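First up is the structure itself, then whatever we jot down about it.
Shown here: the complex without one of its protein chains, the others still in place.
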């Protein structure tokens, strides 16, 4: 394991995790789950696509559901600061030997399709169409009251490679996990927006999307959303929690599986990390159990994840669970 | 199964679940758990006994911990309305062929020791010494902020017998569980104070105390107390939850095991049931899974309980779990 | 001031505050306030009447709104334990020289109309039609999530007379307020159901209904309902709070004025008071400011109240505010 130097002024500026595009089998069932139950706001919809956002988001969408025969994750979306940064990003990815293509995506500005070094399909854009923030439209607040997208967790057998690649683009390492008594890297937590994660890479067969995470306001929403999910026929979708992470991020969480098996984390709290003296926090796997209460993550949480459309799966060298909590 | 008629004006008035007396191996460890972590108020303590109450309680104690080689529950405490009711209770228990004895108990008025028909050791009193309610002493509020005792759950192979006995004393049946497709009684929820339970009997080897339950103010206390328990070295004491009961009482709960294995339920919400049109709610075991989310109760929750000091254990006729949730 | 003896076994059993009947000018506007915003459940409605209940209530209604040219309170409803108690109540009120009449009221069992000694129009019944409790129907929970009716506050220049009358019927005095340095009674808090109040009498011109109070689950509902009221055009209805009472009941409250000016209190917390050693708590007016924060009640809260239909208004001997907080 080697932690690269932080690049404070990268050649182009990625600002944050932006959105995720998921394939779903039955758009109406997904609507019942994400909109009627969890409380996402519909920005637009047609026969084949649902564009959703959280209550505080003024951008058009942070969650895109596409009707499809597959049940893959199509792409993870990242934002650049400006249009110029998009062109500089194209140059950067090309130089790295990665495919790039500018495409038209509804409700987004110019959009660059590319792939990172571990095979994650990405799309970068600088702007989206705007929508009203619904912070004060209290009559629309229901379910979990999702506020905004926060981060993605991606599984890959090449955590070190992902770390090197993202830190070269200016991501900062907030926390990381190594195997006990070794420098064997199990997980890295990378951020651009000043809180613990925008994108996380965890050692496992991949590339696969473990989860996309959205913020919710308070602890009571964690408990209430489970009750409402049960009532609306989605009781089995509560995979793990409500609980507390005794490791990176310290989040109070609940993990849900949507009708297609995609995993969504809802959580209430992170911390701010902006300053240069915030050195990456090093965890050994066994540290993660200090102070813990509650159930350990179920096998499904440890092993299952959404495939990325078109991505070939690689296995990690060691079969042991990467992130055995 | 037969549900007896409700006795609206019994010969003597029991008013509520009052207190529980538990034997503990190490009083300081129990203090760390109940006082320093959960937030119970100490009314009095000496070398061998700790008298605790909840923040809203003006009575002297609702939880008594006694240093002892055993780790049994000594007695469940019930309140009568007046001193006269105590004498009438003595008469009633004697007539039922049950042992009765007036004893001196510190900080309690005249106290009647007796045993119910299923072998549960009881103590009845009409009054206690008073203490200041700590509702407005906000600097004392910490941990789970326990408010008051609410109910006991007792395991017994003779649920029908317990039902008949307690209803004859004026307890009202709020809810009950039968086996699927039969009248085979699995659990009865009995109350005097106008909310769902003061005492609950569930089919299992007994008599044993499954748990004593205390109210806490809000959902966030359910989550916070788990975090604090973990931090204070009691993470493993979180046996089940935080979760929701999809059956009698509908409580949002967490079940804890104290340092001696005694089980405590903390919960936030019950409903009022005072009116005569509130007929007992009938549940079949399989109804209990409707709308459920989260983990099922662990085996320990289904099988383990505190013995009552001096009580002989009887096994149920059927080995099947009484209350398979 | 004299506090009568508590009557533990009165000639008939009143069990609790049951319901309130309010006249309103525009039923649709009241529906927008109570149902669409506060979150009451509609049990029944026709052109002229709206029958509402809280989410945990299994009885048909706790709040009845009648379309009317007046904007009075028609009656306060109390429950008796049994039908026999109703007949015994009739005898009692008759003996006291008060008017009694059995009437048919929709969705209620036999109903006795009468008036108390200070002129409050009452209706007593032993049963109502039942409705499903909505505790687990989470998709119906919105607004303030009102749970159940708790108590009434009535203004009267004859607080002592009300106290004597209600205690003779078995009500217990939980708390009372006297003027500083005197025995001049300003307010009495009376209960039957084991928490601090079912009915409160406060010295002022009366009889008038100061407010009816409903429980809500958590502190966050106090804040959220204000936001939603503002959003729905009812911002001016927030009369006082969210705040804390530094006196009887200790409630965390918000006081609202409905579209007709009737006052509703929403609050989260009370304490249990069942035991005989719970002596009435004596407050002097100046005690009420100990530990206080926040705004004092506005003049409207101190002076305005709903008239009772058909009741003649009496002024208190002293003009000073009875309950100057």
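Order of writing sets the chain letters: A, B and C. Residues in each chain are counted from 1.
Here is the rule we go by: a residue touches a chain if its C-beta (ideal position, glycine included) is under 8 Å from a C-beta of that chain, and two chains touch if they have at least 3 such contacts.
Please read all numbers here as calculations on a predicted model, not as lab measurements.
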(request) Could you run through the displayed chains and say which ones the absent chain touches? (result) A, B, C
(request) Using the definition of touch stated at the top, determine which of A:1, A:25, A:42 or A:81 touches the missing chain. (result) A:81
(message) For the chain left out of this view, which of A:31, A:61, A:148 or A:231 touches it?
(response) A:148
(request) Out of A:128, A:209 or A:223, point to the residue that touches the absent chain in the complete complex. (result) A:128
(request) Looking beyond the chains shown, say which of C:230, C:261 or C:280 touches the absent one. (result) C:230
(request) Please give every residue of chain B in contact with the chain that is not shown. (result) 136-139, 142, 218, 220, 224, 227-228, 230-232
(message) Just checking the interface: what residues of chain C touch the absent partner chain?
(response) 218-220, 222-224, 226-227, 229-231, 234-238, 242, 244, 246, 252, 291-295
(message) In the complete complex, the non-displayed chain touches which residues of chain A?
(response) 8, 15-16, 56, 58-59, 79, 81-82, 126-130, 133, 135-136, 147-148, 193-194, 217-219, 246, 250, 268-269, 271-278, 291
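Please note the rule applied: only the chains that are shown with their structure count from here on.
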(message) Using only alpha carbons, which chain's centroid is the nearest to the whole structure's centroid?
(response) B
(message) With a Cα-based fit, what is the angle in degrees between chain A and its identical partner chain B, given to the nearest 5?
(response) 180
(request) Averaged over CA atoms, how far is the centre of chain B from the centre of chain C? Could you give it in whole Å? (result) 32
(message) Counting only residues that touch at least two other chains, what does the list for chain B look like?
(response) 218-219, 246, 291
